[in-house]
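Have a look at the structure below, then the notes.
Apart from one protein chain that is not included, each protein chain of the complex appears where it belongs.
To keep things simple, chains are lettered A and B as they appear, and every chain counts its residues starting from 1.
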Amino acid sequence: MGIIKALKLGFNYIEYSEDDREKKVTRALKGVDLDVKEGEFIAVLGHNGCGKSTLAKHINALLTPSEGTMWVDEMNTADGKNLWNIRQRAGMVFQNPDNQIVASVVEEDVGFGPENLGVPTEEIWQRVDDSLKKTGMTAYRLHSPNKLSGGQKQRVAIAGVMAMKPKCIVLDEPTAMLDPNGRKEVIEAVRELNRKEGVTIILITHYMEEVVLADRVLVMDDGVVVMQGTPKEIFSQVEKLTELRLDVPQITILAYELRKAGLPLPEVVLSREELVEEILHVD
Amino acid sequence: MIRDITIGQYYPADSILHRLDPRTKITGTFAYIISLFVFNSWGYAVGAVFLAAMIILSKVPFFFMTKGLKSIVMILLFTMVLNTFLTPGEVLYRIGFLKITKEGLLLAGKMGIRLVFLILGTSLMTLTTTPNKLTDGLERLLGPLNKIRIPVHEIAMMMSIALRFIPILLEETDKIMKAQMARGADFESGGMIKKVRSMIPLLVPLFVSAFRRANDLALAMEARCYQGGEGRTLMKPLKYEGRDVAAYILIAVYLAAAVILRVVLKW
Partner (left out) sequence: MLIKLEDVSYVYSAKTAYEQRALDHVDLEIPQGQFVGVIGHTGSGKSTLIQHFNGLMKPAEGRVLCDEEDIWAEGYDRHALRFKVGLVFQYPEHQLFEMDVLTDVCFGPKNQGLTEEEALRKARRSLAHCGVPEELYGKSPFELSGGQKRRAAIAGVLAMDPEVLILDEPTAGLDPKGRRDIFEQIASLQKKRNLTIILVSHSMEDVAKYADRLIVMNHGIKQYDGTPREVFRHYKELEKIGLAAPQITYVMNDLKRKGLDVDTDILTVEEARDAILEALRKAGKGTKRPGDPERGQK
């Protein structure tokens, strides 16, 4: 079994009207199957309201399934006694950089998770040092989070999760509120952790450039997974992506257009270098 | 403008005051506040000297501290004016039905000094102590209250979070105000009722935002395994050092001096 596995996962949001008489049920997830291997880098795409965030919250047991089952590191998330183990194993980074930093000094925030886990003081310091180094934030350890850029704040949040020694990190649109430079630094940090530390990554995003780096891409729509495959496989379906309200990187569209016009280019081109080489080698 | 409020902010520096145990600083601040109410006249000079010495020791630039005062100038003036006019006694000057009395002036001066010293003294504590340490200190000092079922840890945590979000919410207030001004909102003119009504476009979004942030933060804390104070360890456990002992002695001497000056010399 993979590190994260979902079987026919369903989830309903239930809203009560003011007088408690009417009940409105919104089905956010409608039977999601998922199997993530340890060390994989998964990107999840989908327009707003497609159920991505709801899925993410299941991985951290912030929500538990209405139907079906979810396992994290072979623990059933519906079982209350696994709760804290699951949250330690699968950390979470949220969209708004300001609203997830608890402490007023960077290093104290990174130490917050281990403190909650009851890690002995000396080891907390080791973990904090280590996590700050891995995310490149050591130079800022005594800064106030309020004085950092958005990208730096997100790296602090990632360091805070790393200090809990997770096997998996779920990032729910971590770059949505950042500028292009901030986006780059966050994605680079995430990629490093995936490659060097072997941390499993589940990255939810709207930015197609970030998806290109993933091992596997899931596309969600209306509470189900509608497409699944390598970035190349996904981006070869330009029309379908547009139908799902998503974007395709400009480079890929250009290659697609050129191919439609008759140039013998490969089915999918994801990088600028690749496209340039292919065009130059047309004869 | 609104961002200039420095009360509750932390000023990073490496000074003896920064290194003191938060419990020492809380006790010290408390003792200082008591001394302000013990003093009557010349005693304030002693209070001033003590405060000045602490400010110098703290390595916090003085202008940074006075910036915090600006925001309370209105409150300060208001109390002083009220005291000046409303205290009965020997009349010095009359404007219509209002009269300025000697006692009133004295009291106003005393209140003014007390308030300024109070703000400077307490902000010296928050400027030199990170909010987390401050709450750790409070938590430990108030720990015994746990026995009578007062959730000390939770209260301390709430305080520390409030302190962290004050600057964020102030900035947000500024932003919403400007956004509504761009839609023609007028926060300045008009009478009392109009002014209160004109605050609605500012306050509603501010509350909504504060709730959203609170909700987000609660989720983020849960995701990081926060489950209250039980079973938690500390990254920076509090430990008294030699300097804290020295500080306690100094505080005791200061407070004793204040009482003696008042009782013996009637300062």
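Please note the rule applied: a residue touches a chain if its C-beta (ideal position, glycine included) is under 8 Å from a C-beta of that chain, and two chains touch if they have at least 3 such contacts.
Every value quoted in this text rests on a predicted model; they were computed, and no experiment measured them.
Contacts of the undisplayed chain with visible chains (whole complex): A, B. Touching the chain that is not shown, out of B:51, B:119, B:138 or B:176: B:176 (per the contact rule at the top). Of the candidate positions A:25, A:142 or A:263, contact with the hidden chain is made by A:263.
Remark: the omitted chain is touched by one listed residue; of A:34, A:186 or A:275 this is A:275. One of A:49, A:80, A:118 or A:198 touches the chain omitted from the figure, and that residue is A:49.
Touching the omitted chain from subunit A are residues 47-49, 95, 149-150, 176-177, 179-182, 206, 208, 236, 239, 245-247, 249-251, 253-254, 256-265, 267, 272-273, 275-276, 279-280, 282-283.
Subunit B meets the missing chain through residues 61, 63, 172, 175-176, 178-186, 200-201, 204-205, 208-209.
The working rule: only the chains that are shown with their structure count from here on.
Across the interface of their complex, subunit A is touched by residues 10, 12, 130-132, 160-161, 163-164, 167-168, 212-213, 216-217, 219-227, 231-237 of subunit B. Across the complex, subunit B is touched by residues 57, 60, 62, 84, 87-88, 91-92, 94, 96, 98-105, 107-108, 111-121, 124-125, 128, 142-146, 160-161, 164 of subunit A.
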